[in-house]
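Read the structure below first, then the notes.
Below is a slice of the complex: some chains, not all, each in place.
Letters A, B and C mark the chains in the order given here, with residues in each chain numbered from 1 onward.
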Amino acid sequence: MTGLPDALAGLRSARRAPADFDAFWRDTLDSAAHPLDPVFTEAPSALAAATVYDTSFAGSRGHRIAAWLIVPRPAPAAGPDRSAPVPCVVQFLGYGEGRGAPLDWLLWPAVGRAVLVVDTRGQGGANLRPGDTPDPVGVTHPQVPGFVTRGVLDPAGYYYRDAYVDAVRAVDTALAHPAVDPGRIVVSGCSQGGLLALAAAALHGRVAAALVESPFLCDVTDAARLPDRQPYRELLRFCQFHPQHVGRVLDTLAYFDGVALAERAACPALFSLAMRDQVCSPASVATTYHHYAGPKRIGVWPFAGHAEPNGYQRRAEVDFVAGVLGDR
Amino acid sequence: MTGLPDALAGLRSARRAPADFDAFWRDTLDSAAHPLDPVFTEAPSALAAATVYDTSFAGSRGHRIAAWLIVPRPAPAAGPDRSAPVPCVVQFLGYGEGRGAPLDWLLWPAVGRAVLVVDTRGQGGANLRPGDTPDPVGVTHPQVPGFVTRGVLDPAGYYYRDAYVDAVRAVDTALAHPAVDPGRIVVSGCSQGGLLALAAAALHGRVAAALVESPFLCDVTDAARLPDRQPYRELLRFCQFHPQHVGRVLDTLAYFDGVALAERAACPALFSLAMRDQVCSPASVATTYHHYAGPKRIGVWPFAGHAEPNGYQRRAEVDFVAGVLGDR
Amino acid sequence: MTGLPDALAGLRSARRAPADFDAFWRDTLDSAAHPLDPVFTEAPSALAAATVYDTSFAGSRGHRIAAWLIVPRPAPAAGPDRSAPVPCVVQFLGYGEGRGAPLDWLLWPAVGRAVLVVDTRGQGGANLRPGDTPDPVGVTHPQVPGFVTRGVLDPAGYYYRDAYVDAVRAVDTALAHPAVDPGRIVVSGCSQGGLLALAAAALHGRVAAALVESPFLCDVTDAARLPDRQPYRELLRFCQFHPQHVGRVLDTLAYFDGVALAERAACPALFSLAMRDQVCSPASVATTYHHYAGPKRIGVWPFAGHAEPNGYQRRAEVDFVAGVLGDR
């Protein structure tokens, strides 16, 4: 983990969040005050030292969001208080991924933390792992296939408004399980997952730490400069075919930008930045890091591309979480 | 326009349509008996000799489907009966295309036919031209981004069930306009548009002719053999991530296969087949052609790929329509 | 249609046209004073409201150049003077395209203008549509296949000298037809066609307006910086294999550069610029626009690549022409 190169050290965003950014999200969350209705169904699994709960909760608009909650059983040597609650990592997913199967999520239970792996509504099946959560929201304007332009003409109808509310309520779901220590919730994700982790950290008051890898949708101030790669390509195609809407698109995105979220987060965060990232540019990640309002560190990987497997960052995250939670 | 090569001449599908195929569609159309409510709003346009109507109608489930109706004004030399109704080509679109603008659809008005260009719900913006028709149907299971796997686990909820109903009702919409001659409706399209044209020809009793270019979703009996190209790639990814559902997917597709539709069409049809088509294979198009139950001809283009511009086929279509309609 | 981004706003060419640029072209056109000998043969067509003339004229060196002239018949409501001449758009073609068939050129007749679609000598068949005009000029030095390096060692023998003369005489041909209003000739084209439109606007005194999309061969002052894409690749390969000739090549091109042409045009022009153009760079187009000497506007498309279909620019062109001609 090296420091930020000089060229990235001074970057700051050229834009301020909309004046009503906080009001927008306050109103959004207020209007999503329906019961959480979490369901934790113990699922048979081959896991020897953890309990798996097939989980769901009422996300935005009351739609059910699927998740896996995996709770490690206390280690044999844990001593008398074997029913003590454990920390929980709420894991958000990259674009197109789904929650897959419990065997896909062994890292955090292996190091003694529960993990809540949360489907991103409608996704799963195009990338890596299937999901189990439909997106029952029909759209009100034609869009580029995918999720980035669903409802993008209006903040109130944008796909990510639902997704952020789902993310916040996923934290609520972790808090709702008796095996989880409510003071030790960590949010985590890469790319789209990093963005959702930022959203949860910014919009939920009880997050203890955030792990933010190569976050998507950060510092999007000029759509014309975005890379012609997925998922940004969806935005580019939409703007190309609807040039009259570019302004509205940017106005909508301003309520969802990772930079504005970062400015509103307070918990300690560990970022990662891949210098050869051709999707989420190093500049956009560094800018977001600089705006992040809580205590922070960053892993810079000069030879890595977007979302490439990185065992070193993984271990740094395990250590960072232990350090923040103070339990190792 | 050459004949079919020997290797394609004998192809027939290995599968029969489901026993309740006809019942399925009869029930589907019966249940879609809500009022058509067509709206034809004359739109300002630069066209000198045609009138443009910004059109919409109540498609499947009552959702509004956008279209352009362009009606040529009678030619100066047309003689006394200048208010006689004109033939109308109902134009269906390729995957991802939208209706765009009236200036994009000048062929048929130029040769003296009205054209009704029909949005495909939810599409437009990813390919060539924007559309104006959302797909308000949320989905009940996660899907690969796009439309081919929306609701594919169940014929009753499949995206193309709505799309075929929309196509049938687009023909109704053409019939509903006083400037259109109800005895001279032609359906037309390429790739997905060719499939929708087949659907309209098979499911609507009043189609006079069909122009079917390189139709999509024909003779899909073994998903494992489909090409890893769009839009088939959506099916492949879905099957890869949901292997337990492959059988259900094929069962659903059987109600929508172009071969079964072709067997139920009666009007004269002109097909086209591109021998270097890497999306809709020459074998699948030839098979569909062989099963087509009406009078038929086919243009075979040995050097063309999928949906490549082909002025020769275009002119053959103009002539074919004139021949079938008997008005030239 | 947005404004030019700041980075492009101040661009000016670093080079002046050769001192004898005007003399070169005056002599060239003087020496091409042979009879135009236009032939307009009415061709059978399916068009309901237009007359098609299979057209040819004596271009440079007297070689016959093929074209289509399509003249709309007056609209039914046009009133008594139904034989009034109409404006005519002279349409030049992109690299490798040919005039194809009349059905390919319906835009301008549909909006009440005649169109004269002019083959580019020798081209047609490699891109989009076949042509009907050979290039009977043999070459005097080996060249990279294609047209950009044909005769490039000497302005007097360069391929585009013939092509520009052909373009000027295409305007003469439009002027020669009785149905065309000689005061309302518009030239139009994209890429190579945009360059030819600039040439016609600069070198012919009777052009009323120009539509110039992403013009080719503009501000070529340093061959080493050209993109390795067609058609510039032909120049790069030639320079690579004939490094001793790079200076001569640039000297020749100076007589054909779009910037020098732009400085000599006087009619109103509408340009278009695609910000993701990887062939004709945004900088080269913006520079040419700045040097354009007549009244001008520009459509800037931040999300478009080279010569991608663009219905918005198309409609802007229809409006621009109506505005300049003052007939709508």
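In the analysis below, a contact is a pair of C-beta atoms (placed from the backbone, for glycine too) under 8 Å apart; a residue touches a chain by one contact, two chains touch by 3 or more.
These numbers were taken from a predicted model, which means no experiment stands behind them.
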item	value
Full complex, copies of the single sequence (shown: 3)	6
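In this text, only the chains that are shown with their structure count from here on.
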item	value
Chain whose averaged C-alpha position falls nearest the assembly-wide average	B
Proportion of interface numbers common to chain A and chain C (over half same, under half different)	different
Chain A and chain B, separation of their C-alpha mean positions in angstrom	41
Chain centre separation (chain B, chain C; CA means) in Å	37
Centre distance in Å when chain A and chain C are each reduced to the mean of their C-alpha atoms	52
Sites on chain A at which at least two other chains make contact	237
For the chain A and chain B complex, residues of the former touching the latter	96, 98, 119, 122-126, 129-147, 149, 237-238, 241-242
Touch list for chain C against partner chain A, complex	2, 5, 275-276, 301-304, 308, 312
In the complex, chain B residues that touch chain C	46-50, 72-77, 82, 100-101, 103-104, 106-107, 109-112, 128-129, 309, 311, 314-315, 318-319, 322, 328
